[in-house]
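Of the protein chains in this complex, all but one are displayed in their positions.
Here is chain A:
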Amino acid sequence: MSRLDLLRLGDRREPVPHAAREVITSEPDEPAGKPALLFVGGDRRGAGIFAEHWLGHAAGRGFPAYALSVRGQGRAAEVKGDLRAWASDVAQTAASLPARPVIIGHSKGAQILAEALARYPARAAVFVAPRLGRLVPPTPAGAPPTLVVGDPDDKRAPRQMLEKAAAHYGVAPLFFQGAGHEMMLAAAWREPLDAILDWLDGTVVGE
């Protein structure tokens, strides 16, 4: 496990300036007392890919669901940023919600999530088809329960990558053969999401 960075010299020298963010929301009809979910994507499409199926389905199962476009993504595309700025966008959005959310990062969004976890103690962290990059992710604040989900045949986040990410957080990866890299847009989008929500129901709901 990587070491703690208490000094945060980068941030103390040059704090990330404010930039517009896009949040798409899908609330349950009746509050079910379940934690909010915050979805983070890894490319220019941003929040949009989660709005397709996943947000509505999660809300249908009682989870208030939010999808974020960090700067440079979706409707927040105007301002460019780097990993530190994107992680700050995630921490800012998470901290602005009424209660501690579960944060779900997809693909390169999983790398943003890994970085954001050092500056925000998420209720739980879910890495979907994570592409964490070469750097060792920082130590998460508050040791959130963690889940790693992916398709072992996914060329962009293959089996070893999933296993490496899972091992870093001390968990076992959950495989969905044939789900593909962009499982939230696939025909079988429901299966992996239901598995994630089942895991949350068993891990953090009613905690």
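Going forward, a residue touches a chain if its C-beta (ideal position, glycine included) is under 8 Å from a C-beta of that chain, and two chains touch if they have at least 3 such contacts; residues count from 1.
In this text, contacts and distances are computed from a predicted model.
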| item | value |
| --- | --- |
| Options "Sulfur carrier protein ThiS", "Cation diffusion facilitator CzcD-associated flavoprotein CzcO", "Ectoine/hydroxyectoine ABC transporter permease subunit EhuD" or "Dihydroorotase": UniProt name of the undisplayed chain | "Cation diffusion facilitator CzcD-associated flavoprotein CzcO" |
| Residue of A:Y120, A:Y169 or A:W189 in touch with the missing chain, whole complex considered | A:Y120 |
| Hidden partner chain, touching residue among A:P17, A:G56 or A:G202 | A:P17 |
| Touch with the omitted chain, as defined above, among A:R100, A:R131 or A:H168 | A:R100 |
| In chain A, positions touching the absent partner | 1, 3-4, 6-9, 11-18, 88, 91-92, 95-100, 119-121, 141-143 |
